[in-house]
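Every protein chain except one is present and positioned as in the full complex.
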Amino acid sequence: MSSVLVISGSPSRTSKTERIGEHVAQRLAAADRSVEHLRVRTLPAEALLGADTRDPAIADATASVAEADGIVLATPTYKAAYSGLLKTFLDLLPQFGFAGKAVLPLATGGTVAHVLAIDYALRPVVHSLGARHAVQSFFLLDKHLSVVGDQLSVHPDSAEPLTDVIEQFTKALDGVPHATVLGRSA
Amino acid sequence: MSSVLVISGSPSRTSKTERIGEHVAQRLAAADRSVEHLRVRTLPAEALLGADTRDPAIADATASVAEADGIVLATPTYKAAYSGLLKTFLDLLPQFGFAGKAVLPLATGGTVAHVLAIDYALRPVVHSLGARHAVQSFFLLDKHLSVVGDQLSVHPDSAEPLTDVIEQFTKALDGVPHATVLGRSA
Amino acid sequence: MSSVLVISGSPSRTSKTERIGEHVAQRLAAADRSVEHLRVRTLPAEALLGADTRDPAIADATASVAEADGIVLATPTYKAAYSGLLKTFLDLLPQFGFAGKAVLPLATGGTVAHVLAIDYALRPVVHSLGARHAVQSFFLLDKHLSVVGDQLSVHPDSAEPLTDVIEQFTKALDGVPHATVLGRSA
Partner (left out) sequence: MSSVLVISGSPSRTSKTERIGEHVAQRLAAADRSVEHLRVRTLPAEALLGADTRDPAIADATASVAEADGIVLATPTYKAAYSGLLKTFLDLLPQFGFAGKAVLPLATGGTVAHVLAIDYALRPVVHSLGARHAVQSFFLLDKHLSVVGDQLSVHPDSAEPLTDVIEQFTKALDGVPHATVLGRSA
């Protein structure tokens, strides 16, 4: 069973970014993946900003990255790019911390005018970390996400493409190793 | 047998970009892929610049893209980005002209100071074309490429990582569809 | 009197990109600048794609760049970036071909989803050419541009910010040298 770490990088506890991260985590768990959700805002602030990788919570978090087969990145769009908070965590990873992994980049934002930030800003960072397969990214308009009770509701215009990128991601997760397993098992 | 189209985008007939494109084409052919090499500079100039997709040579070239399972892009680095020549051809493709395809982005350049151009400039274009899997890119220093007789020689410092990205690309080519075929055939 | 070269990079003779280039050219001329408009599509195609800088028309065009105090770049947005056609011309310029110059980057496109292409893709190219001052860029929605008779009409939502960037550009044109002249003349 492949494992996935969702990393959400919003400073706000009530953010739609964190909720979409959790939503994707639950869908992947329902599809028989082992899933963890790391909310970067819950890491100890001083250790994170001071790049103190010996802090136990930081060390746990970077170990979770190392062990995951796949990574989902969920970031709000601030100043035409990913959040600084998300990047403070990525900065702590080893040079090729995403080597061998599949990555799904997700962003939320208030206007489609920021759609390209994810491919122009976040994707190069993902590749500098050595990702094996960063699938097509997806940008979610804030207004397409609403919270009813405890449940996140995704507007139909975003729901279908979201399902599509999640499917691409799970295929990428399975990727070559999964194919080999199939071959062997056949 | 999966098929690959190498697209090289140097204006010069003697360029190292075109030679590395041909070099990769031959290696993929030797690995039992069906390979074509499109040198964009050989397309009819007026039709290319005028975006005349009805021109027979242009139509052939865009059909080759449509039919390929994988695309190798080889570009020189000019003005901190890909060549305009390469982009004139990519501009002619349909909006999601790389959908379902694996892509290997390669660049040549005179200085490592331009390494990031490939991930910051070319990769977002590749993803806007809907590529299924754009593997890790590779930047080749001009001085690592030398021509002896008719043969391209790649400096050992570049030869190993080049072999690695070609291998990643062939794995991506096989990707999910190939795995499915294996599954079915088993 | 400072001089400006408008460079428009659409392959189409009837494009809104070319019209907005001409519109800006006329406004700058009306503000007592010496203005030329280079439509890259009118350059000889073979020479342009072959990077033949000895071709007389190409040589004239690159000389116009060298002599201008300011450059306006007008490009359509294709595949989440500037047009290949525009870039084929920029590729012919000397390494620091924009040194000492003010630059105004303009783009047209069908959706605001491409707004960031101008800052993430075109601006780094402008700076690799050594521009002294690349002012805030502006993205014009196609639907904000309409042609009535021979006249381009700009939708009010775009007209005001366009006026603003033109004003910033003319200030940048005057920049330090103009200030010095004022000082001397005083």
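In order of appearance the chains are A, B and C, and numbering begins at 1 in each one.
Assume contacts are C-beta pairs under 8 Å (C-beta built on N, C-alpha and C of every residue); 3 or more make two chains touch, one makes a residue touch a chain.
What you see is a predicted model; the values in this text were computed from it and never measured.
**Student:** Among B:I7, B:I20, B:A61 or B:A117, exactly one should touch the missing chain; which is it?
**Tutor:** B:A117
**Student:** Which residue among A:A61, A:L90, A:L104 or A:A172 touches the omitted chain?
**Tutor:** From the options A:A61, A:L90, A:L104 or A:A172, the contact with the absent chain belongs to A:L90.
**Student:** Considering the whole complex, not just the chains shown, which residues of chain B touch the missing one?
**Tutor:** Those residues of chain B that touch the unshown chain are 80, 111-117, 119-121.
**Student:** In the complete complex, which positions of chain C touch the hidden chain?
**Tutor:** Here the touching residues of chain C are 116, 119-120, 123-124, 127-128, 130-137, 168, 171-172, 174-176, 178-179, 182-183, 186.
**Student:** List every residue of chain A that touches the chain not included in the displayed model.
**Tutor:** 11-12, 41, 45-46, 48-51, 78-91, 93, 120-121, 124-125, 127-129
In the analysis below, only the chains that are shown with their structure count from here on.
**Student:** Averaging only over C-alpha atoms, locate the centres of chain A and chain B and give their separation in whole Å.
**Tutor:** The answer is 29 Å.
**Student:** Roughly how far is chain B from chain C, going centre to centre by Cα mean, in whole Å?
**Tutor:** Result: the chain centres lie 30 Å from each other.
**Student:** Residues touching two or more other chains, restricted to chain A: which are they?
**Tutor:** 116, 119-120
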